[in-house]
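Shown here: the complex without one of its protein chains, the others still in place.
In order of appearance the chains are A and B, and numbering begins at 1 in each one.
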Amino acid sequence: MSDSPAVTRVLFEGFAPVAIAAFYAVAAVAIAIFAFGVYREVRKYRRGTAAEVGGSLLTRFRWMVATVLSHRTIARRDRPAGGAHRLIFYGFLLLFLGTSTITLDYDIVGPLFHVHFWHGAFYLWFSLVLDVAGVALAGGLLYMMYRRGWLKLPKLDYTRPDRQPGDPDYDRSGYRREDWAFLWTLLAIAVTGYLLEAVRLVWLEARPDVWETRWWSPVGAVLAQGMRAVGMSAAVGGAWRLGLWWFHGVLALGFIALIPFTKVKHIFTAAGSLMLRDPLAAQRLPRVPEQQQRAGAQFITDFTWKQLLALDACTKCGRCHEACPARAVGAPLSPRDVILSLREFANRTLESSVLPAQAELDVHGKGPGQVALETLWSCRTCMACVEVCPVAIEHVPIIVQLRRKLVEEGKMEPQLTKTLQTLHKTGNSFGEGRRKRAAWTKSLPFTVKDARKEPVELLWFVGDYASFDPRNQKVTQGLAALLHEAGVDFGILYEGESNAGNDVRRVGEEGLYEVLATANIEALATASFKSIVTTDPHSYNTIRNEYPDFGGRYAIEHYTTLLLRLLQEGRLKIARQLGLRVTFHDPCHLGRFNKGYDAPREILRLIGCELIEMGRCRSNSFCCGAGGGRIWMADPPGLERPAHNRMREAAAISGLQVFVVSCPKDLTMFEDALKATGNESRFMVRELIELVREALGQEQPARVPDAAA
Amino acid sequence: MKVLVAVKQVAALDEDFEIRADGKDVDPDFLVRDLNEWDDFSLEEAVKTKENAGTPVEVVVVCVGPEEADEALRKCLAKGADRAIRVWDEELAGADSIGIARVIAAVARREKPQLLLAGAQASDHAFAATGIAVAALLEWAHAAVVTMLEYTPGAGGALLRRELEGGLLHEMQIETPAVLTIQLGINTPRYASLRSIKQAAAKPIEVLTPADLEMPPSEVGAAGSLSRVRRMYVPEKGRAQMIGGSVEEQAARVAQLIRERTGGAA
Partner (left out) sequence: MSGILVIAEQRRGELRPATLEMVSAAQAARRPGEPVALVLLADDPQRFVEAVSVPGVDEIVTVQLASRDFDPDALEAALGALIEARRPSLVLVPHSIDSFGYAAALAVKGGYGFATDVFRIAREGDALLATRGGYGQKVNVEVDFPAKEVVLLAVRASVFKPAEGRATPAVSAFAAPAARARLSGREYIEVAAGDDIDMSGAEFILSIGRGVGEQANVEQFRELADIVGAALGCSRPVADAGWLPKSRQIGQSGKTASACKLYVALGISGAIQHLAGMKHVATIVAVNADERASIFSVANYGVVADIFEFAAALRAQFRG
């Protein structure tokens, strides 16, 4: 193989100068259209409000590149999609780099420095690599077509739960057409590329530098063999080549030009969204700036430019739609459709040169592109959507900001309104007097220290449900006994504790959240302790992630890590192995929110339980339905409840004896669901603390009564 | 056009409350205060009237109470009231509902509203008298326990429905100015978010004394009342016979009672 400068592809071979000029003109037009499209999108984003992006941009950029190259987020929960998209991505990337290399050689390095490098061995390897890249691209595209056309995956069904047939934006066939157009266009570009390669070979078969090296473009070579076999002459090949050259060129340039106007823009918007992501998006909600008149988002321009950019990153992959517990039980909420609605709204209003009057920018309602209040109130803020989104869209903060505006206007269910008023009055959602918060301590055989009056090592932030709900009080008393036995120096705040506010914030009552958080931080300031432990994952999340924004910075853990440590250090002695067949339900605010998956599982192992995971476990745990303030709202009649859905999933585990929870709301929801789904005679719902106490010999084992009796 | 809304900050008893040393009231440490539930509805009705009117309407709230009553007034301001007035004087601590009514009537004479709304009763002492007493002092037309109101400011009268005994509703036309006492359920009171309550702190609360209202001492406090508290005590509570046991056992006993009392009709 020679390094001869003759071993290359002559660009524009056989073109009259006017044809070359025409090509460059078309290219210029394409680039101009592309530039205008980019300008229009950037203008749209700039119509949003300011955004805070923390951390160094360089670090973010490097993380984004690593994530994109690894395709980690796309392969999650859908390995075939991850694989096919890798093929498309790398194929397209290589082909793009290839074309750029040619441009570099021909239009930049060549004219400027009179040096060419695209020839010889480099050229041949280049050709091979690109041929392979093209195969990868086409292969990936064909799989995607098969996926959409034949597999009919439910998450790719664009039917939306928040509109009725007959509503103007119910019909999604436009999206489907765009999807297929994208696939076919790209495939056409790839295929015509190969065809072009082949007819060029036929046309130049007389030239040894071309024909002898044809197998460096294997696909083209095979096609060329076939063409010659059916009798194509060099002249005919030349004619085809001219036609295909223009077709392929215009198609490709057209594709590039239309990137900012089509789904293809996700190349940039997804990268941008990933780069700007907030890893604590749902765990730490943004404060309302002091000077801001209105709380929350009413108009599309109330969203930040980062959020508007993220709206454009959505590729309708459907993972959030699939993961959402509200959607799963038929509520009128799909996180995907909230994003798409807002995107359609933004496109319709913010892409024109003149910004429409403010009244037309209201995103609340049932009109095209608007978000209905039933949709917003269905959300459990479980962050399954945020966690799984491959392009880091942050649905939950968007929903909460929309809720903030509904709260300002009082557009809530009466039950929720009442609960918020009760929380304001008494600091708890049960309406009990403040003095009753520590009533659960009265029946204990020892005194629980008052952390406001004497210093303690560990401050136990108990939480509402654990303090007031009779069933949960038993668990709380159990933990107190465990801590006492292990000799832990702990105390509680007694009446000084108020509801931590996590769910109040997620409902959108930011003012009440500030009142509660400030009250708790003030109470904590009067106590002296080294760290905080809590039995309530919701309290854990907000104290850990959100209280620092209000001046409260503490070392805090959930009881599962504390218990694990006590067991491992031998401060609690396991008396017997339970030998139970169990499954563990990861609480949203402990698991998905704060990555606390392992401690409870290790505890279960230490106490001798056989853990069978449910399909939706760990980061894909299925919310019990109580989050986002939904525990304070009535369930719509006729809809399945998420907790029942979860129970049925557990019931499918044969021989299951215990459904283990480690969150007070989970305990409440799942005990109800156990009865409602008729599984009481099959297995039990128990809190992890109760199982630990059994293993320590402190509690009598409770078992499901024998059905056979 | 002005609507005056008289509100009360009521007190509920905390667990384990104690009677004061003089035996006439509960130790204030054990009182939990809040805006009277009926007043949520009367304020909402006033704000609705203002919002539905074609002409400007001012909603003024008045409360007789010490400084802690400001919290209730701020809530009203957050919900749409334009101005708040609080009247207090140590003497007023000894006033019964009629004594309070005298103060409210004095405020009404000063403010000259076309409509005066009050709650049908208060959730703490449930006199169900203050609003109607004000009407007598002002010599205005009055209707109690109103469950529906249609009033266009400027019109000489209002259309309303009020409850009567036995689940009866009476639809009638009343001339204004009038005093109406409002019943629960007439509307859905709006929610005042905490932000709006905080922002309402910008609206002023005017604090007055009976002297500012030119009330003669013979009408202030106990002197202006028609009753006097002699003592307050915790009564012997009657208690039901509690049926214990498991839920099944309890249901069985109740089923037995049902069969006995209904002569086996079931």
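Here is the rule we use: a contact is a pair of C-beta atoms (placed from the backbone, for glycine too) under 8 Å apart; a residue touches a chain by one contact, two chains touch by 3 or more.
Every value quoted in this text rests on a predicted model; they were computed, and no experiment measured them.
Note that the undisplayed chain, when the full complex is considered, contacts A, B. Touch with the chain omitted from the figure is made, among B:A155, B:A201 or B:V229, by B:V229.
When the whole complex is considered, the residue among B:A135, B:L149 or B:I197 that touches the unshown chain is B:A135. Of the options B:A21, B:A202 or B:V247, the residue whose C-beta touches the omitted chain is B:V247.
Of the options A:D209, A:E409, A:D635 or A:E699, the residue whose C-beta touches the omitted chain is A:D635. Where chain A meets the omitted chain, the residues involved are 414-415, 634-637. One chain is missing from the display, and on chain B it is touched by residues 11-13, 17, 19, 26, 96-98, 101, 120-121, 123-133, 135-137, 141-145, 161-175, 178, 181, 183-185, 226-235, 237-243, 247-248, 250-255, 257-258, 261-262, 265-266.
In the analysis below, only the chains that are shown with their structure count from here on.
Annotation: 50 Å between the Cα-based centres of chain A and chain B. Residues of chain B touching chain A in their complex: 14-16, 32, 34, 188, 190-198. Here chain A touches chain B in the complex through residues 288, 295, 407-408, 410, 412, 414, 417, 420-421, 424-426, 433, 435-436, 509-512, 514-515, going by the rule given at the top.
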